[in-house]
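Pasting in a structure now, in C-alpha cells, and then I'll have a few things to ask.
For this view, one protein chain was removed and the others were kept in their places.
Moving on, here comes subunit A:
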C-alpha cells in the first residue's frame, strides 16, 4: 500500500475517533514516508474530479502535515487554489472539463484567454482576483477585452456604453482607453470613441486618434491641456491643411496658447502669415516691429527701407505708441540724410547711429554739419559735449580740445575732462 493511501485511511479513522488512526500513522512514520505520503495526497487531489474526494484527500494531507516539522506549505496552498479554479471552470454553466495536467500545460494565461473568448468576463476577473495576478496581466487586461466587446453592442446607446465602461474601469491602471476608443472607431462608433477618449489620461495617445477621427478642434484643446507643445504643433499643422485660412485663424483666436505657438512657427517658417495674424488681431505694436524687421531684412534700396519704416510708424501711431512712431520717423529722416552725406562727402554713413554719424562728421572735419545735425535731432548738450571730447581726443587735436574745454567752462556740466584728457594724453604719448 502506498504511504499516501495509508495516510488517507489514517485520517478517516481519526475522524471516527478510532485508535487505528494512530496505528496507521505510526506505520508510515516508522518507514520514514510521511513527507512522501503528504505529497501523494496533495497530488492525488489534483487529479480527482469530484470535489468531495478532493476534499478528503486534502484533509488527509493537512492531517499528515501536523506531524511534520518543516513541510513547505506552497504545494498544498497552490493545489487548493488550482483546484478551486479548476472546479469553477468545470462547473456545468461554464463547461470546460480540464484535467489538472492539461491545466498545468496550458498555464493560467491561456485559460483566461479562453474564458475571455467565451465572454466569461466576470469569472475571469474573479479568478484573477483570487489568484492575485498583477493587475496589468490580469484584471486590467480582461476589463479591456470586455470594454472592446462592449463597444460592439450596437443596440446600446453611446452614452450608456461609455458610462458602463467608465464605471467598471474607473482609473484601473494599465487600461488604455485609447485602445478601446480605437476599437469603437473601428466599428464606426465615432461618438462613442470620443466619449471614451475623454477618460484617457495620456494625451499622447488621445490626440492622434482624435485627429484620425477628424475631431481636430477637440484634439487641439486636448493637446493644449497637456502642455506638450509638440503635440499642439502637430494638431495645428493638421488643422491648417484641413480648414480654410479664415476658419483656421478663427480657431486660433480662441486658443491663445496655440496662437502664440503658431506665431513662433511663422516667425521662422512663414513670415507673411505672421503679418496676417497680427493684422487679424489688430496688434499694431507687433505689426510695427514686423515692418522694422522687414526694413532691415528684405529691402536693399533706401526708398524701400524708408517705405517700410513709414508703414511701421503708421502702425505705431495706431498702437498709440507715440514714442516709437516718432523714433521711427526720426530714423527715416536720418536714413535720407545719411544717404545724402554719402553722396556728397563719400564714405560710409548708412546704418550708423545718430551719435556715430555726428562723430564721423567731426572726425572728417565737417564740424558745421555735425553741429547742424546735433541741433536738428536735439542731441542733449551733455552728450554732445562727451561726443566732441571723445572725437577730438581720437583726432589727437589737443589744441582744439583745450579751446573746447575752455569754451565750455562756466557751463553747468560735469567736468571730468581734466582727468579724462589727462588719461588720453598719456596713452597717446606712450604710443
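Brief remarks on what is shown
Just so it is clear, a residue touches a chain if its C-beta (ideal position, glycine included) is under 8 Å from a C-beta of that chain, and two chains touch if they have at least 3 such contacts; residues count from 1.
The rule is short, and it goes like this: contacts and distances are computed from a predicted model.
Choosing from "Response regulatory domain-containing protein", "CTLH domain-containing protein", "SWR1-complex protein 4" or "Vacuolar protein sorting-associated protein 33A", the protein name stored in UniProt for the chain missing from the display reads "Vacuolar protein sorting-associated protein 33A". Of the listed residues A:62, A:166, A:229 or A:310, the one in contact with the hidden chain in the full complex is A:229.
Interface note for the absent chain: among A:2, A:94 or A:136, the touching residue is A:136. Residue positions on subunit A in contact with the hidden chain: 135-136, 171, 173-174, 201-202, 225-231, 233-234, 237, 256-257, 259-261, 263-264, 268-269, 285, 289, 292-293, 295-297, 323-324, 327-328, 330-331, 334, 351-356, 377, 379-380, 382-383, 385-387, 390, 414, in rising order.
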